[in-house]
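One chain of protein is taken out of this complex; the other chains stay put.
This part shows subunit A:
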Amino acid sequence: MSLLVQRSDVSEFRRRFRWIALFMLLAFLGLIVRLFYLQILESEENSAIARENIVRRITLATTRGIIRDRNGEVLAASRPSYNVYVVPRRLDMETVWPKLMEYLGVGVDEQARLQTLITTIRAGDGPRKNQQILLKEDISRDAVAGLKTHEAELPGVDVVPVPVRYYPHEEVGAHVLGYMAEVDAERLATLRSEGYVEGDRTGVSGIERAWESYLRGTRGWEKVLVDARGRRRPGGEGIIEDPRRVDPIPGRDLRLTLDAGIQKAIDKAMRGELAGGVALVDVRTGRILGLYSKPGYDSNALSGGSGKQVIRDAFKRLYTDPLKPALDKTLSGAYPPGSTFKPFTALAALEKGLIDPRQSSQCRGSLTFGKRTFRCTHVHGAVAMQRAITVSCNVYFYRLAAEYGVGMDLIAEMGQRFGFGARTGIGINAEAPGRMPTKAWMTLRNKGQFRLGFGLNAAIGQGATTVTVLQLALAYAALANGGTLYQPQIVRAVETSAGTVVQEFTPRVRRQIELRPENLELVHRAMVGGVNEEGGTAYRVRVAGVDMAGKTGTAQVSHKLARGQEAEKVWYFNREHAWFSGYAPTRSPEVAVVVLVEHGGAGGKHAAPVAFEVIRAYQELEHQHREVQAKGGPKPPGNPSSAGGKPSGDRPRQRPRPGGRGGSP
């Protein structure tokens, strides 16, 4: 008996080996067909996916241009902040997401919102699944550290340094500089062709908006190799197609005509007032040294430096505050100019020769015209033209309109020559054109009836006439420089980030107003008197050492009660606007200043002191600059006197001034 089995009958299996073999052969052939399909027919598609798997295009942020004042002081720049981006398709919502939320320290509500956002994108069909989506902005330093440390556990998550805009002077000059905000979906639709993407910020007002295309810069990108866990890998030759990298181009820097020192001085001078606007313009060039609107707002809060909640709160305040901080009171607000308009009425009368300026007129405190009585501020007695301007006698100007034929159209014509009723063309913010009403316009407005009383009001800058602070400043600059109306200039030069000047803007004359010198001289003397003569409207508040000419204004307002408002509670809004317009120094003027204190009351009492303080600050700053230059220090690039060695044609015309102040004609 053998230990091993005996040979047995294998005939049962005999025919079946072949079938099993055939089955196996066919199965492997099928497999080869499949491999042929994948590796030959679908090879290119699969290679493309394999490449797409590991090649990621990362955005290289650009830096927005810096905005500096005329002396090089920074008014707006960028500081680093960190944003978190995720690629929805690569994100594991069950393991990675909770960790990410923990490191970011996101609240429950926001967490739910973000999760909905990402889930929606993941469920969608669009290309956004594979793109970096901005998840959270300006995360804390702790969060940055946490995410960087645990980078390996967080595939599909990127921490990207992004510059955030900041404004070192905060509220001062906010309206001129403007602020930044994230582009909303609506604007993005039109801006996408210019290369904007979700999460981009653009300037939404002021210079930030108007000069966006210069400031913005062009972002670059780089293709890098990233493994399945989201880690960067070196190399990539032969895998990444050229070009692999496009460097970002930094935005252009702007050199403004503004002076930060003056802006601060204006802010200080306005400390006692609730609302208003101030402009300081170089009369020789039209360059704006100071442009200030109150109340302001903190551009930093609006620009997203401290998160979305801060933005929301800041906006809420911006649009609920009755003092309207969102409104740029130097450009966008139009106000009746009041008596600051009188010099232009006077010029209208003088240029037409309608009155002998030496001829006196009696002021008894009011003038009755038709059935109405038009009031004056005081009983001025006998005043001639110059004195009438100095003491701001309304009756004298009523008479010009009522008795000497200085009608609305004549006033309007002179006003228009000085730029009233038309936008100045500064190019930032929504500029109000103001209104320079003509007889025809008034008739139309008054349902076909024209009353001569309209002309009387127009003569003293009341009624339908409205101007902006900047318009008035430029018109006074023209009074001071002999009749040259300049185009206002706020940006002095465009520079590269390295400091090279790319483009420099020379002063542009808008119009040469043809006026007889003796008429200008009379108005000039009248305004010198307004500050320096006994009885002048700003005489009582004059400041020793400040050599200035000017005219006050007290513009009546008619506040319409809104529904639900009680008259007692809105007394403030019924108060007159206080104005002061002038220029300094009186001999060869350099700057024109306009101060508007909204509902400030009498111009001589509330606006003029601000103007004195501003001019004093200007004089001090100029003095400092001159000392620096005398010592051979670096020339401040924005100094108007160093206008780039331009030919004398660019030089502002100096007004011939016979004699001197108070000299006889």
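We adopt the following convention: a residue touches a chain if its C-beta (ideal position, glycine included) is under 8 Å from a C-beta of that chain, and two chains touch if they have at least 3 such contacts; residues count from 1.
By our rule, contacts and distances are computed from a predicted model.
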(message) Which of the following is the UniProt-recorded protein name of the chain this complex doesn't show: "Cell wall polymerase", "Ubiquinone biosynthesis protein UbiU", "Glutamyl-tRNA(Gln) amidotransferase subunit A" or "ABC transporter permease"?
(response) "Cell wall polymerase"
(message) Just to verify: which one of A:27, A:185, A:498 or A:544 makes contact with the chain not shown?
(response) A:27
(message) Suppose we count only contacts with the excluded chain; which residues of subunit A make the list?
(response) 2-14, 16-17, 19-21, 24-25, 27-28, 30-32, 34-36, 38-40, 42-43, 45-47, 49-51, 53-54, 89-92, 94, 225-229, 233, 239
